[in-house]
Each structure stands twice: as C-alpha cells, then as structure tokens.
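The complex appears here minus one protein chain, its other protein chains still in place.
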C-alpha cells in the first residue's frame, strides 16, 4: 500500500534556479537562502521517496490563454524543462509515475474533483526549482514526480478550502494504491511577493510567519478560511500561490509534526519559506 | 437578471447532422426522427433564448489525448465547426457569450467546481447537431452559445451526482448575472447506444423511457444515483452520455413541467430521445 | 463519496463484448489514438491515402497496432487501446458512416447488422453481465 510519509513546502523562485545553474549559491546574497535547505537535503537522502506529488503552478509555460485548467494532473511518463524565454534550465528531465498518477486521477474524479488529465507538457521553474532545492544537482532526479498544476494566475484560483479538500482526497487515493510506495506531497510557491505594479516588492514577514505557524499546527480550520483578498492584501499579488501549500497540508491529515522550518527574506523579489512536516496518525 | 427559462435534452447523433446537411430529412428513415422536433422548433422560435448553455461532449475533436478536462467551459467569442474527418459541417460559426460565460466560469470556481476555461476551440457534432435539430438551417444561429464540454470518453466521467450539482451551481451563477437574459440549458447525447465491439447496436427502450420519466419528474434523487456501470450495462457503452442531461436537469431546480417529449428508435446506431422542460418555481 | 476504484474498474470486465476506455487502454493506445486524430487535417488525410504504410510508420505504434489499423480490424484496434471516437477519424476518411463501421465489429454481415438496427437494435437481454448471465 502506498503511504504519504511527509509533506514539504517551499518557495519556487526562478532566480533560485538560476543561482544554482550559474553556480552562485556560495555568494553572500544566496548563501542564507540555500543554508536552510541543507538539513532537508540530508533528510530526503535518507527518506528516498519513490514518488513526489508536486503541487505547483504553471507560469504561462505549458498553458497559454487558450486553456486554463483549475487542477491539472500529469499522467505522462516524462516531462521536459520548459523554455521560459532564456532557454530550458539545464536540469534532468522529470520522470513521471504514470501508474500512480492515473490511479490518483481516476480516484479524484470518482471523488467528485473535476480534474484535467495531462499526458504531455513541459514543466517550468514552479516544478523544477523545488526539485533543485531538495535534491541538488544530480545527473538524474532520485524520485519520480506527479506534477499537479493549479491555476493561480487567472482569477479566481481555487479557494483554500477546495485545495485542502483536494489534499484530503489525494491522501485517500494514495492509500488505495496497492503497490508499496513511499510518497511525499510538496506544496510550492510563495511566500509573500508581488511582481507587478507600483506596489511591487511587498514582503510581509509577520503574516508569513503566522502562516508557517498555522501550517505546522494541528488546526487547519484557520488556514482553510483565508480568503483570496487576504492573500492579495497581506502577501502581495503573487502570495496567492500559498493556497497550493494547503493541498499538501490537507493530504497530511489532522495532526502533523514539524521537522524543519526555514524562512529568509529574500530571494529576488520573494520571501523564501520552507517547511518539512510529518503526518502523525 | 438573467433567468433560466427552460431545459432541452436531445441526442446529438452525427448522422442526424449529415441527414440535414445532405437534405435527406424527408426520407422515410429520417422523417420520424425529425417529426419529433417540429413542436420544439415552433416553441423555440417563440421563446427566442438569448443564450444557450450547451452541455455536450467533445468526441476527440477539440481535445486529443494530451489533455482531458472533466468540465470545460467555453469563454470565447466564437467557435468554428470541427473537421471530424469528412470536412467541417456546413453550418454557421457558433457565437459565444463571453460576458456570461466568464461570469459563470468565475462563479463556478468560487463555488468549488474545478473548471477548465477554454478560449479557443472547434466544436464538433456533439454541439452542432443539437443546434441544427432545434434551429433548423438558418444563415446565422439565432442564439448565442456557451459550450460546456464534459469528458465522457476517457473513464471515469464525472458522476451523475456531480453533474447534477454542477447544474445547480450553474443556476446560481446565471441568477447572479445582472443583465436581463433569457437563458436555456441543453443537455445532449444518448440515449442508449453502443458504437463498439461485438455488443454494438444495443438499444434499451424500456430503460430509456424510464429515464425520460425520471427526467420529467420532480424527484431527481433516483437520477443522481444511477451509476456508471448501470449506464454501461443497460444503455451501451455510449449511453453514458446521458450523465450530461443531469447537468441540465440540475439547473432547472426541484420541480419541472414537461412541455414536450419525443423518443424514436433509431437514428444510425442510436435511440433518439428529446425533452423540453420548464422549471416550476 | 467513497467508491473503491478497483471494484469500479473490475465491473467493466463483466460486460459482454464491450471494452470500456479506461486508463489502462488509454495508455496502451495513446499513439494509435493520436495517429487517428491527425486525420482531422485534410493535408494529413491526403498523405495517408497516398501511402498508408509510410504515413503510419511516422507514429510510435506497435506493429500489431499498425496492422490492426491497416486491416481496419476495429475490434483488434479496441483490444490494443484504440477508442472509437478517435478511430472514427480513420473510417470517416474511408468514407464510412458510423453505422457501416460499427457493424464490422459485431461479426454480422453489413446487411444483417443494418436489418437488426432497423428492427429496433440489439436487445440488452443476456448481454448485461457475464457473471450474472442476464
């Protein structure tokens, strides 16, 4: 039986990927960003998850304005890094886990989630930067990945509550997969940042840290109730990405144990947040 | 305020479109198929709906295997008839109603339906054959259309219950649109038919008529509970399309008044069913 | 809701003479279906008609899948992961209607199939469930 063994939350700032690709991680600006992932890299080297369900958003890479899926699950065999305007990132292709992905997709649809199934797409920094942060720069990614792309670009994105419920449904789906697999769920994006308009550059440490507290706590109710307008006002226009963390949190169940926490202002325009959580049954 | 004034259910058999396009409707084989729509054409000419929310399924025309949305709503300005292998049908382009469509799409997502928004696509016989049946062969379609494409090709399709709930949510969304619009909801596809394998040609009059009774009745519970396997066993592998009728039925509310009913075996491989229903508030 | 997906899928194998297009079939037939879909473009239909073998060889399909398509053996196509709405692009390109193409899968002659359909179609009696013989 497949098991969800841990949840990871992390920012997915493109500049973090560029810093790694261009070997700048030891520079004073970048060093404290990456220092917070040292523990996590050691941890995940021991954990060796077979599959990561990687919740992220596409940043106008795989999906243009022709088609905007709210929840899209990648059921393909492999995904190439997208060319976001400066050529694809020099990282390995991402290997899918089509058996588990299709199982989850089918289960979610029966569970009344209106999933869009994707068989071919390129994956952008939203997916590859978390991989680089957690796994470093291997020749080949050590885990298979099920991409779960959430629309947080065109309004409205799904509610925080809906994201949480999707996480719960993913947990039920994983549990009913017969093969013995160590599965992690990652929620990516955030934390506070605004990439547009005169208010660009907004950072809200207090709010972000309250959110990290709530994520590490056993009471999800307060998280589920955060409205889109609150994310927008308090965390900048791109802080809305944090709804994706709730999919991961919902998948872990009621009680969690925080294993690791990292918060750093900032990378590029963004407050970097990172959590490793364990479900407590 | 926009109002849902009626619901229409109809089969969308491609051969019906071909019979109209090739001027065969008066032939003895086709005459009884079309006779059942005479009343409906007179009725709709008086009703003059501003917008039809047209629930149908794409038959591997707009969507290939790369992407399979469960619920896709067309928010574009216009749609061309698809080339399904014998050239596009000689019917007018379909004009969208982008204002209402985006309003519904936004409302549904806030209402926790995981919609896929579509801005460009071609529409196949699933959408154009019902238009032809209801409106005949005008130079221009007299109503605007919001295409709502449901996956019923790759398993699992959405449950009947989920379709019903979507219909209810569409009704709430239409009611909150400020412009005064006469809106109809059409559910298409079915009735019993199987287009594949040694069991092809299956027709189940008794089951179809029971379904027509339930659709015309005030108790939706029995409809919502019909499982996919029941559709498959009783109505053939393509009878599953009838889940789309439930979106229309859910949108009409608890009580309905049947205005017109037509059932004819058969057109091509398919039992033709057709209903016109009015909501009773 | 808590439908067991395994039970849900298992029931599909209990329907006589029917292949439900599940994930398993969708994955097996992926390129066969994508190939078929390509025939929605007039220029591809021309190339296909001019040299079927050359055109189909451009697609990463198994030899069995290619042969089933070239033979217009639609039951075999279904067995190898084809879906009827995708395959429809192949028989539409041949100028066949759904009625003509669908009949070829039943083991009946075209005349017998047409006659059965005009007489009201195939009864569900006895073809609902293999296990329950009803």
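When the chains are written out, they are named A, B and C in that same order, and each has its own residue count from 1.
Going forward, contacts are C-beta pairs under 8 Å (C-beta built on N, C-alpha and C of every residue); 3 or more make two chains touch, one makes a residue touch a chain.
Since the model is a prediction, treat every value here as computed from it, not as a measurement.
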Seminar exercise, completed: Among displayed chains, the one left out touches A, B
Exercise. Looking at the whole complex, which of A:214, A:232 or A:259 touches the chain that is not displayed?
Worked result: A:232
Problem set entry | Residue in contact with the excluded chain [from B:86, B:102 or B:263] | B:102
Exercise. For chain B, which residues touch the unseen chain?
Worked result: 75, 98, 102-103, 105-107, 110-112, 119, 172-173, 176, 178
For this session: Please give every residue of chain A in contact with the chain that is not shown.
Result: 14-15, 18, 59-61, 64-66, 82-87, 153-156, 159, 161, 192, 194-205, 207, 228-229, 232-234, 237, 265-266, 268-269, 271
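In this section, only the chains that are shown with their structure count from here on.
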Seminar exercise, completed: For the pair chain B and chain C, the C-alpha centroid-to-centroid distance in angstrom is 24
For this session: Could you please state the distance in Å, as a whole number, between where the Cα atoms of chain A are centred and where those of chain C are centred?
Result: 39
Exercise. For chain A and chain B, what's the span in angstrom between their mean Cα positions?
Worked result: 37
Exercise. When you check chain A against every other chain, which residues touch at least two of them?
Worked result: 106, 110, 112, 119
Seminar exercise, completed: Contacts with two or more other chains occur in chain C at residues 1, 8-9, 22-23, 30
